[in-house]
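In this view, the complex is presented without one of its protein chains, the others remaining in place.
So, chain A:
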Amino acid sequence: MNARLFPLLLCLWPAAAAAQGFAGLGTAAQGFALPDPGWTPVFPADHGAHEMFRIEWWYLTATLEAADGTPYGIQWTLFRTALAPGGAPEDQLWMGHAAITTPDAHHVAERLARGGTGQAGVTADPFAAWIDEWRLEGVLEGESLLFAQGPDWSFDMRLRAEGPVVLQGEAGYSVKSPQGQASQYYSMPFLAIEGVLTLPAGDVAVTGQAWLDREWSSQPLAAEQTGWDWFSLSFETGEKLMGFRLNARDGTAFTSATWIAPDGTPAPYSDGAFTAEPLATARVAGREVPVRWRVTLPERGLDATVAALNPQAWMDVSIPYWEGPVTVRGSHQGRGYLEMTGY
């Protein structure tokens, strides 16, 4: 899933909602469309924006490797949030985050834009998602291009789909809390990626595996949920796992996972099946962040240690969080991405 930047975007909300006379989080979905358990995706239309919903994202992460074996990771995300219901373009705010993680450095940039001007947006057919000069465009089920840059770095990549779209949760309806908050959620975890990273030290040609998450919703998380840990793991067997743990203020957690077969067949697991426990923390940006985890999904025989490639992969943006590539060792070997918020 990508409960990911859910609350992040909602940080904007209390303010905007209060300014508009809404009562706050409890009724904050007022006027917006709600996720539908009976939803059937239609492509390429659903690659585009769903403006009747409050929040939405196009979230791409990739684990990469240079010719000399050095591992890298990149992130490219575009968030949309609506300031008011009704889907008017000028009520949309857009936010882009991009990053390159190397074993010893982490480069981050952020862009913001208001809707209705053309500075940022998403079109479904032909597919294009952009903010300023950053872009993800082409045919997602076929070949597409990805670009982002910061003051002294950039990535310029080509993507090729090698597997199907995977619906998360119950046929794309992903539950986020025991109270039933949910989102519409699908992934494209079978994307081959190659291209050039431009780093302060020079250009590096890389290849690897990318994972695109698409998610939209209108409801906030439950009020007591303070943060989350989200894993997208690709194993050497060709199998994949999406798992998340939503942390509540009282120390309890709500978990959910999808086991994805090499042919893309998903098997969803509800609360409690998937576990994730911190093993070690690192001092990052003045706080303790877990950078080694034990993750288990007993029903699939998974019991592995997930470790950050670079513990300092801190996203120092308007609303900061941790996001970076990880390695998997244990019952399964592999690579993936980890996102953590609320630390």
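One rule holds for everything that comes next: a residue touches a chain if its C-beta (ideal position, glycine included) is under 8 Å from a C-beta of that chain, and two chains touch if they have at least 3 such contacts; residues count from 1.
Going forward, contacts and distances are computed from a predicted model.
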Absent chain [UniProt protein name; select from "Universal stress protein UspA", "TldD/PmbA family protein", "ABC-type antimicrobial peptide transport system, permease component" or "Xylose ABC transporter ATP-binding protein"]: "ABC-type antimicrobial peptide transport system, permease component"
Of A:72, A:127 or A:153, the residue in touch with the unshown chain: A:153
Of A:130, A:173, A:254 or A:274, the residue in touch with the unshown chain: A:130
Residue touching the undisplayed chain, where the options are A:49, A:93 or A:338: A:93
Interface with the undisplayed chain - residues on chain A: 11-20, 83-84, 90, 93, 109, 112-114, 117-119, 130, 132-133, 149-154, 198, 318-319
